[in-house]
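Left out: one protein chain. Kept in place: all the others.
Moving on, here comes subunit A:
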Amino acid sequence: MNATIIDAINDALHAEMRNDDRTLVFGQDVAESGGVFRATDGLLAAFGSDRVLDTPLSEIAIVGSAVGLATHGFRPIAEIQFSGFLPPAFDQLVTNASRIRWRTRGELTAPMVVRTPYGAGVRALEHHSESLEGAYGHVPGLTVAIPSTPHDAKGMLISAIRDPDPVLFMEPKHVYRSLREDIPEGAYTEPLGEAAIRREGEDVTVVSWGAMMHKTLEAVDNLDGVDAEVIDLRTISPLDRETVTESVRKTGRCVVVHEAAKTGGFAGELVATINDEVLLYLEAPIERVTGFDIPVPLLSMEDYYVPHPPRIEEAITKTVSY
């Protein structure tokens, strides 16, 4: 089928709800209205109100009860309407979901997914635009996955649902509907923890994920005479060190692009990883193109915050001409 990211997510949910009757979908406005972005459209009609539920306005209860259900052998797929409202439930991710297997020495596990749209660029209100994947990736035991294409959105979501441990599935809502591609019918998986090489090249490695992936590809297309290798990280944690370091070993140069604020952002971890493993192959300092160390501005000026192709182009040029 020809699908956008939102169609692909919807399709993945339908497929896994059909495949596994221990799956449940719940969250705010997901059932009756099909989700504020329509990601869960049609699930209530297809699977009934025992498996598809609207919850009260309680992020803590949504994530916490998902942990409880998961330890009982269910496969909860919870939605947090915007990732800006995840912080109250961060407690449940840190305190319970991510470590229940560890705490109980494997007696209890939490095979659950928390889906949440993240990122700027849709002109919403305050708290509707953040990118805190670095903070979530810092929690040991929590898988943090971020697809950037319809094909990956479906395949990675199905992997997340089947994963034996908790997955925070962050959806780049800025590109929910702006890209289309043909994706396979029926269930298929794309692995978590594996980056994808979007474009092979020799001169410089550019690593990105989510909505920034597309700005990065645009920037690379605009640069004549630079043969860039573009890596879509796809999973923040666990990090696919090998794909990144292999590429840098080849190119000797690297630029990391993310929308989240710079300080403490995940680019720092990538720089450190490269430093640990392939420092001596580097021919130039690694560049970071990131959001600024400020809250995402309100809608009238949010575009100033987000990295755009010209800024990415500048960073690549600087690295290549070092």
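Here, a residue touches a chain if its C-beta (ideal position, glycine included) is under 8 Å from a C-beta of that chain, and two chains touch if they have at least 3 such contacts; residues count from 1.
The rule we apply is simple: contacts and distances are computed from a predicted model.
This figure omits one chain of the complex; the name its UniProt record holds, of "2-oxo-3-methylvalerate dehydrogenase E1 component subunit alpha", "Nickel import system ATP-binding protein NikD", "FAD-dependent oxidoreductase" or "Acetolactate synthase small subunit", is "2-oxo-3-methylvalerate dehydrogenase E1 component subunit alpha".
Across A:Gly34, A:Pro166 or A:Gly265, the residue that sits in touch with the chain not pictured is A:Gly34.
For the options A:Pro56, A:Gly73 or A:Gly106, the residue in contact with the chain missing from this view is A:Pro56.
When the missing chain is restored to the complex, the residue among A:His14, A:Arg199, A:Arg241 or A:His308 that touches it is A:His308.
Listed for subunit A, the residues touching the missing chain in the whole complex are 28-29, 32-34, 36, 54-61, 84-85, 88, 123-128, 262-263, 292-295, 297-306, 308-311, 313-314.
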